[in-house]
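All protein chains but one are shown at their positions in the complex.
Moving on, here comes subunit A:
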């Protein structure tokens, strides 16, 4: 049911994107700066308000254009959602359905009874929604159903009422924030982030805006210049929520950059799970691990009933509260928190003392702690409550001997804190990356590749369930192919879209074929590095890949089987008892 909204979004962002490009190429400032101000001011009234004026001053003209486009798109989205929310109950609550359908007019009743995605999208294409020109009613329209709802509520059951009202309120005041993101080349980009968007959504938005590759290493990076600490925003974190912890006059920044540490544990699990506690030999063996073992290691650590936190222990330096002296202590990481060995005790579980638990703290890298805090080394990590913004005795500083240890601890703590979510995030990132390379490939067929990326708004982009969201990603891709077909019927000599999309809907795993395909012909730069689910034999068979995708997949199955049996029976030849019998 979200399809309709997304479709429209899709089209609009495409349209607006094109407009954006046009204006940019003309070099004309089509929009006077003050115009978006009143509009957005109405939107942002919690957190966004104070930041908006500030950031508006810093806006460049280009940014304004982009902002304008975003705003328009958002208004459209809001309208779309109004319609949607009206439609939804109609399909769920049969008793009250006719009533609502009549009260909301033709739109709902036309849709009622044919809830398939296909028909909806057709309907959207045929009938543009009533408010015609988004430019005209820039000041956001007061949501029409608001006055209606109390009257109707009486007729509905209590529960429905509550849910309805909540939904409406939410939509009515989707606060948005103008966020200035610092790019890797020291430029900045401002973008609108609404209350519901997760770091993942913002990243997607940025990918689209910057035309960079969709590498999984891209991340939003939070920097506190005052405290000299920094960290990744995890993909599932709500961006507005994170930023709302900052103070009014903050120097904190959000960066958009590539950090290979972000998902290092999934790329090189052996460095975290097979490390032999500082012994040098561990390093050598760990580098030899092959993709198959990596995958089984990941499966073992993240796919069981509970995830496995890497076994980390060792001496670290702890900054003493309020002093600049550091004390060396033996720390251990457990799923339940960080522990240390008290003086004169052993490191058995029963003697350990709890240092900190993760529920209320975030993990940060410390930068240049040697200078600022007289730390023994510069490899420090910091644990603090997200709301603390100034120096405080409640911030814990720990210092490792080397960078490798530091990375292990930070990653270990992230795994202990976020658990399975981290893995889901990674899988989603890989899916995005794979999808992106597919688009680049498709782009060679039609005109503009980047414009067809998914719209910035992703109403349910935050599903933590990896498989579900991956399949939606693919459906999206599929849909975007369809919409472009409708718009400008390209002379598609071969269009892999429909058959492939149909197939993908059934399969749950991120399927390798599109990735492999694009790597042949498109020469895309962004192959997901060793993603699970991407079988290792892909590369070997590159050469003879010319057949249709479906065939490719069918051919893939047997090898998949073989792969499984190989992996699960790790090279064990059955015991030769006869030999021993003879000996004995």
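Keep this in mind: contacts are C-beta pairs under 8 Å (C-beta built on N, C-alpha and C of every residue); 3 or more make two chains touch, one makes a residue touch a chain; residues count from 1.
In this text, contacts and distances are computed from a predicted model.
The UniProt record for the undisplayed chain lists the protein name "Fermitin family homolog 3", from the options "Small RNA 2'-O-methyltransferase", "Coatomer subunit zeta", "COMM domain-containing protein 6" or "Fermitin family homolog 3". Note on the undisplayed chain: of the listed residues A:297, A:369 or A:411, the one touching it is A:297. Only one residue in the set A:210, A:238 or A:377 touches the chain that does not appear here, and it is A:238. Taking the complete complex into account, A:352 is the one of A:220, A:265 or A:352 that touches the chain left out. The chain that is not drawn here is touched, among residues A:233, A:265, A:309 or A:363, by A:309. Contacts to the hidden chain, counted on subunit A, fall at residues 2, 85, 88, 92, 163, 165-167, 169-170, 195-196, 198, 238, 241, 245, 247, 274, 276, 285, 293, 296-297, 300, 304-309, 311, 334-337, 339, 348-350, 352, 354, 357, 359-360, 385-390, 392-395, 459-464, 564, 568-577, 579-581, 583-584.
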